[in-house]
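The complex appears here minus one protein chain, its other protein chains still in place.
All chains are identified by letter, namely A and B, in their written order; residue positions are counted from 1 within each chain.
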Amino acid sequence: MDKIKKILGKDLELSILVGITLVVLIAAAAAFGGSMYSGRNIQSMAFQIPEFGFFALAMMLSNMVGGIDLSIIANANTVAIFTAYILNGTWSFGTEGAARVLLAVTAAIITSLAFGVFNGFIIAKTSAPSLIATLGTMTFIQGIGMALTGGSSVGNIDPAFAEFGKAVFLGLPVIFWIFLAASVILGVIISFTGLGRKLYLYGGNPVAARFSAINNEKMSILVFMTTGLLAGMAGLIILSRVNSAKVGYGDSYLLQTMIVCVIGGISPNGGKGKVQGVIIAIILMQVMSSAFTIMSLSPYTKKLIWGIMLIAVLGLNFAVTAYSQHKTLKQSMKNLQGALQK
Amino acid sequence: MDPILCASHICKSFIGVRALNNIDITINAGEIHCLVGENGCGKSTFVKCISGVYEPDEGSIEINGRVYQSLTPVEAMKNGIQVIYQDLSLFQHMTVAENIAISKLKFEGNRIIDWKQVKSIAKEQLDKIGVQMDLDKTVGETSMANRQMVAICRALAQDAKILFMDEPTTALTKTEVGHLMKIMLELKKQGLAIVFISHKLDEVFTVADKITIFRNGNKIGDFESKDLNEKSLSYYMTGREIEYQRYHRVCKDNDPILEIDNLTRTGQYENVSMSVRPGDIIGLTGLLGSGRTELAMSLFGLNPPKSGVIKVEGRVTDISSPMAAKKCGIALLPEDRFNQGLFIERKIKENISSALINSICKKGIVNKKKENEIAHKYVDELKVRTPSVDTVVGTLSGGNQQKVVIGKWIATKPKVFIMDTPTVGIDVGSKSEIYEQIHKFADSGMAIIFISDEIQEIMANCNRVFILRNGQCVKKLEEEDLGQNGAEKMIADLISSRVPEVSAEEAAQ
Partner (left out) sequence: MKKKLDQYQKMLMVIIIIYSVFVALKNPQFLKVQTVFDIIKTSSTTMIVAFGLLVVMISGGIDVSFMAIALFGSYTSLYTMIKTGINNLAFAFALSAFIGVCLGLINALLINWLKLPPFIITLGTQNLFHGIMTTFISDKSFGSGVLPTCLHQFGQGTLFKIYTENGSAGLTVSLIPVLIAGILTYLILYKTMLGRGIVAIGNNEESARRAGFNPFIIRLFVYGYSGALAGMMGIVYAAQVNALYPNKMVGDELMIVAAVVIGGTKITGGQGKIFGSVLGVLIIYLLNSTLILIGLSSSWNNLFVGAILVIAVAVTSYQERVKNRNHLIFTE
């Protein structure tokens, strides 16, 4: 019993999250039974998770260094637009079929990395607050997309690419496997590698990191480069599912990714959190999202619930932290009294 | 001398530390009363209890005929208590005039701002202390010394009866300190009670009438200034039963590890030259603003010099970043332990490995076993008092925290270890342990640059001393010089505000 208490207490927030998720999953089963857990719905959820999931991973990474990357959605959309132009022949330089797809994916990766480096560079070299810097780059990147498309969608994608978006492997979508793989890789890097350790230290106290001979500028550029890449992946997935690219798609995801990160235990001040928490939070959000669809809630009601959730979770986290600080203070006062009496 | 304020049995504790233990102090009008003690002994905490920032756990405060268990900031102000904190509490983006007048106007309940009134209040106070300043400049654009004046004016504007000044001279030059002392004497004549907190003995004797000595949260005693001298004062302050062993260099290797030749960074330090051998513990001292921390940062890659040469082991090196410094074998123990040295929410072992992350990894993966080994090794070697290496650093005492930061850098096996005021806010026991360890490091061939403004500390721990003033090196003392009688006094005189200008020849030695 004590051993279980110890494991749960080790990461109290994560344990609470898992608990809430289990409750919701069970409640969903009770309320919706077949419609929620049918093979078809599970596969449908598995199709929806990856694009949101990549955004969430990107937001998580930027939160962990105490910042925020507002440009991820604009990044995804503009990359999708570039890719779409290649795939529908406008910019394909004579390639066709598999070669064209290869060119498109490569271009997508390079572009998303470039946008990320752009962010990282500004933030690292000028010490601009990430909120405002990425607000600027978000507007700029979106501007590129707008200038190219005028706001209309880019379609007529090479069918091979669309097929990829629908492909299934071992019962689950290929894109889901890709997302899972990316999460695992990211999780391993963060939790087990030296780079991950530097990330935690830099996020927790960048000044001390600087004084510990950690290369802050490199970390900053690396982090935003990665968020850019993750955003680009999201863009590719969106393109493959929706079969077209458009400025402004998925704008509402921004709030949801923040909610997911907060629920997942990522502190917006940086230096705390794990990938596992975010993944569980994503599952929780997805089940709730499906539930909303099954209940035919209007998009407005959904917004309301997300808003309430964010505030509620923030409040809960705050209460838990305040309580544990109170306990620590009491304990150390007791220690002091004890020490004085000796 | 009428008593204005009487504090009795004041006690205050925080997480892990008993900051004040039964403090009784009486403050009289028209008197300059100095609270002295080493860094971290409780002086600032006491002031915060009186001014309403903290609530004392026990005790009472009697002022203007009433007895209080605790004061709110507003009550304190109503009773004429004004505090100038070390950070001056000024508003960077507001003008000088506004900074001076705002508290007074707010206190008097004004709802509307009359800018003419603001300016006239400001001018009035500046005239009181005989200072001229551009009232429309923002505080952010004003010099440190002028900011000090602004803070004083702000307090005066509110009819202070007692003015608490917490370490007012830390950022001032010699002339500015002299000017400040004159103003304090003038204000005293006007009937103000001034409580002046300092750990700088020479300044204390220049102006204080009465001295109260703190040590480790306890009051050692009240003394008339004329009944004490620097020696007896420092005896009471440090509880000198612990005699610090003087350090003598035993290392035989005389090839310099680090050489600095005419290093200059305009506005901070100029033409500083130094030669550091293995086993040297070089004391670098001078007032704040003398360029010592600036120099240290330059050697660590955080403050690139404009001209001059740095040679590490004979090779000319450009130290452009902390990473480069670490590669050259130069380590820095920063001045601000809390913000710059520690990852407060992380474990001891994670702090200790934080400068060594690449070394504890195998193919990129963190080797937990190695990390634990290194952590245990240095926790034992440095005698960090903790139940385990997994304890969060934030729960440790100041002394133990500092040992962790020292451990972090010792683990990188540096050739030169620059320590910037390493024993600030640390209890006496930990201090002597740290001194012991520093001697051991030096014996094994490490070179140490020890920055401090506590002269006892310098005398005990250094075999050579460099004295900086206004960015220039005004005196270099070698081991023989330090052994002579009067060395201590000479150093004190050189850094203090009392000494005549050192001639150019002497400075060139």
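Before moving on, here are some points about what is shown:
Rule of thumb we're sticking to: contacts are C-beta pairs under 8 Å (C-beta built on N, C-alpha and C of every residue); 3 or more make two chains touch, one makes a residue touch a chain.
The structure presented is a predicted model; accordingly, all values stated were derived computationally and were not measured.
The chain omitted from view is touched by exactly one of A:S15, A:T106 or A:T139, namely A:T139. Across the entire complex, the residue among A:I122, A:L199, A:I238 or A:V260 in touch with the chain not shown is A:I122. From the set B:C49, B:L90 or B:L233, the residue in touch with the chain omitted from the display is B:L90, counting the whole complex. Of the listed positions B:M77, B:M165, B:I260 or B:I426, the one in contact with the omitted chain in the full complex is B:M77.
For chain A, the residues in touch with the chain missing from this view are 68, 70, 122, 125-129, 131-133, 135-144, 146-147, 149-151, 206-207, 210-211, 216, 251, 255, 258-259, 262, 268-269, 298, 300-308, 310-311, 314-315, 318. On the side of chain B, the interface with the absent chain consists of residues 53, 73-74, 77, 83, 85, 87, 89-95, 98, 102-103, 105-107, 110-113, 115, 136, 267, 293-294, 297, 302-303, 340, using the contact rule stated above.
To be clear about the criterion, only the chains that are shown with their structure count from here on.
Separating the centre of chain A from that of chain B, both taken as means of CA atoms, is a distance of 44 Å.
Listed in rising order, the residues of chain A touching chain B in the complex are 192-198, 200-201, 204-205, 207-215, 271-272, 328-329, 332-333, 335-336, 340. Residues of chain B touching chain A in their complex: 13, 15-18, 302, 321-323, 325-326, 332, 334, 339-346, 350, 353-355, 357-358, 360-361, 364-366, 395, 408.
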